Structure formats: structure tokens, C-alpha cells
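I am attaching a structure below and will ask some questions about it afterwards.
Only a single protein chain was left out; the remaining protein chains are all shown in position.
And now, chain A:
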């Protein structure tokens, strides 16, 4: 008798697991950035349209496949067609890459969280230089938050070639992050669904991409989660709920982010003005309090005409303070979370409290997504009879966490952040598009849309709406193909790939070219997952041919 598949205790647990997986750091740091780049509120139009046309149908498809096949991604696709086991394998490979580099973000969040219990916050003051007469030079040219991020946290090397040693502080935080993830996945399904307290053609393409990756399609996590569902679960309702919650979280996060931007911009603008006032007061021996923000321009004009020589000496040191330029600094990714937000937090009252709350939230988001990723890897492993007969579930989870942690130590070296950017930009983007495209074609044309429809009806008792059928069969594949073509052409047209390196002497980021071996790693990352699909198909074909060759003489 087959061992019963573990089930979610109730549908709510499943929904919360999906939501905690889908709502991740991308909602906090990628979506507000896109809103800002593509016209603020008007970005919502392509975003919502892509959500309805692409996000929900694909999410529903993945959940339905998982619930129908009741297996992880590898088994599910092999059931649809033996040649398509490669799709599941590709999903697992991409999930593996993702879980390798994603947890370092949780490690950084832990690092900042532990440092939030000090007064003053360590990123709000610069350390002193050698003879204690001024502040550290790198900190002066950049800012204290940037210094804390690039020097104290990452201890970043000037380029990707100078890989220093492993930073033991980051390594410790990474190990802790993996222990927490292991703790959550140790008991399997039952423990991952815990309640959480949760015009421009480029605009359209970015909206489509954001929906795509924000929902976490193609990693196999959703299939894994849905495979633990009761067959009669109404996954259509859940698909809509999860995508709506994910999008509203993104929108809510961008409202908060924009108010933080405003606060930070205002504060920086005022301190910039104060610095200019101090500089002018000192250079021209003006009366204290004579220069204010309101009469600054007038006085500048007067000084330029009255003392032209001394004014021209002072002019290069004076910064042109402008609120617009402060607001226009749009940052995404780790720069947003760890630099911009910390800069805003350090200026608030009760900054330790805000800091602790903020990094705790980042941790919750990050670990929620990590659980989904590890579920995508573990479910096919525990499903496979070969492995689960030799090792208990705890040992498999432990091994996966250990391997990922060991590889993740690369990201704690001095050049680790550059490798992180490589993984972040290339490990998932292109392969996922291909995986989801193959998924949707497999379900609609290889398995047969009618067959899938009747299976779903038998399983859940509800007929499939014409809308889903139209989306699955026509619109979504076309959209994904066009996205895919766009990305490929973009990569080819831009020529050599470049990255941003931190220059300690200038106190800002500079653009550099990737060395050859980094480009090779990028190619390997993309190839490792995408090649699984044709290779496994080819392998299955060969095995079948051999079997047919063996059985033919007997027949």
C-alpha cells in the first residue's frame, strides 16, 4: 500500500504558504523601483493588465498541474509526457541556483538586525580616521550608510577578480540563515504554511517580467505546494487570491517606499543646504544666522558680485542642492533595502525600533520565499523512491541545506556581492521564461487541453472557465515568446556584459567589464537549466529506442 502523501491541514494553510512564497523581497525593492522609472501611477496600467492576462492564468496552471499530478515538478511533468521530465529537472536546477544565492540576503538582514540594538545605529556615524582628527576618508566621500554597507558588511573588493577570503561574520550569519530555513522545512509540509502577519513598450515588458517573477512561476515551488492539496481543492479561487494578494502587497510596499523616499530626499536636501550655508558663513566671515535657506540664492548672487575672486575659490566645494535630484535617485535591489532605507531610518526618532522592525520584516519575506524554493527542490527528491528509501526526510533536508550553505559561502567573500549580482541577474531570468513556455505548451498541446480540462472537472467538480482556456492556449504563450525574444535580442545587442563595482577612493559605483571566466559562469548558469529540457527528452528517446530494439525480436 502506497504511503499517504502528506496534506495541508486546511486550504488556508496552503494559501498562506503560496502567499508567503510569492510575496518576497521583489515586492519591496523591485516593484517601487519600476513604478518610479516608468511614470509612477501609470505603471499600474500595464502591471494590472499583465497580471490578468499572464500572471493569474499561469499561476492557476501551475497550481492545477500540481494538484492533478500530486507530485513534485519532475514527477508531474514526466506524467504528462515522459519526454518532458527535463522541464521538472530544469525547474529544480533553477530553484537550486536561486536558493544558493537568495539566502545570503537573509544573512545580510540578520547582520543588520543584530546591529540594530545599538545606540547610535552603526550606519548613522562614520568611524574616525587614524589620528582621530576627522572621519574615515571612504566614509566622508560616500555616506555613512553606504560605508557601512560596502565596507563593514560586504568588505567589498574593487573588482570581481580580487576575491579575498571568506568574511567570517557574513559566513556566520549565512549559517544561521540556513539553520532557520532547515528548522522550518525539517518537518515538511506541515511546517511551511504558518500564518504570516503579508507607453512605452519597456514599461509593458517590465510589467510582464515583474508579474512573472514576482509570482514565482516556473520554479516548481507552486507545483510542489499544490501537490500536497486535497484533489478537490478549488485551486482556481486560490490562484486568484494569491495573485491579488501579491499585487496588492507590491502596491502597498511602493506607497511606503515612496513616502520613505520623500522623507530621505527632504532630509538630505536640508542637510545639503546647511552644509552650503556653513561653508559660505565660514569663508566670508558672515554673521551667524545671516544666511538662511530662504535668502541663500540672493546672498550667493551678492557674494559673487562683491567678492568674485574668493567666491570662485569656494564655488567648486559648493554642492548644488536640489530636491528633484534627491527624489530622482531611484535605486533597486540590495541598494534600496540596505542603503536607502537605512539612511531614512537613521534619521527617524526611535530609530532602533524602526530598524529592528524593518529588518525583521525583510527576514520574514526572505525566509518565506526560501521555504518555497527549498520545497521545490525537496519535493522531487522526497518523491523519488530511490532517495527516500535510503535517507529519512530530515537527512535529505539537512543535506540540501548543507550543500547550499557551502556553495553560498562564495557570496561571503570580498568579491561575493559581484557574484551575487551575476546569479541574481542571470540564473533565473532567461531559463524561467523558457521553462514556463514549455510548461504551457506541454499542458495545452502535448497533454491536451481537453484532457486536462476533464481531469480538472473530475478532480474539483468545477468546469473550466473559457477565459482560462483562451489564455492558456493562445495569449500567454504568445506573450512569453515575445518576452523571450525581447530579452535575447537585448542581451545580444548590448554586447559585452558590464557590472557596477564599488570604488573606495571615489566613494561611488563605477562600471567595469566582466572578465572572461565570469562570462563563462554566466553562460553555464543559463545553459545548466535550459539544456536539461532537450537533453532529458533526447535521453528518454534513446532509452525507448533501445528498449524497442530489445523487445522487437521477442515480439
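The rule is short, and it goes like this: a contact is a pair of C-beta atoms (placed from the backbone, for glycine too) under 8 Å apart; a residue touches a chain by one contact, two chains touch by 3 or more; residues count from 1.
One rule holds for everything that comes next: contacts and distances are computed from a predicted model.
Participant: Determine which name in "Aldehyde dehydrogenase family", "TMM27 protein", "Acyl-CoA thioesterase 19" or "WDR75 protein" the UniProt entry assigns to the undisplayed chain of the complex.
Facilitator: UniProt lists the chain left out of the view as "TMM27 protein".
Participant: Among A:127, A:158 or A:262, which one touches the chain that has been omitted from the display?
Facilitator: Considering all chains, including the one not shown, the answer is A:127.
Participant: Considering the complete complex, identify which of A:180, A:449 or A:504 is in touch with the unshown chain.
Facilitator: For the chain that is not drawn, the touching residue is A:180.
Participant: Touching the left-out chain: which of A:392, A:448, A:474 or A:523?
Facilitator: From the options A:392, A:448, A:474 or A:523, the contact with the absent chain belongs to A:392.
Participant: Using the touch definition up top, pick the residue from A:30, A:78, A:115 or A:346 that touches the left-out chain.
Facilitator: The missing chain is touched by A:115.
Participant: Write the list of chain A residues that the hidden chain touches.
Facilitator: Touching the missing chain: residues 4, 7, 110-111, 113-115, 117-118, 120, 122, 125, 127-128, 132-135, 172-173, 176, 179-180, 182-183, 186-187, 281-282, 285-288, 290, 392-394.
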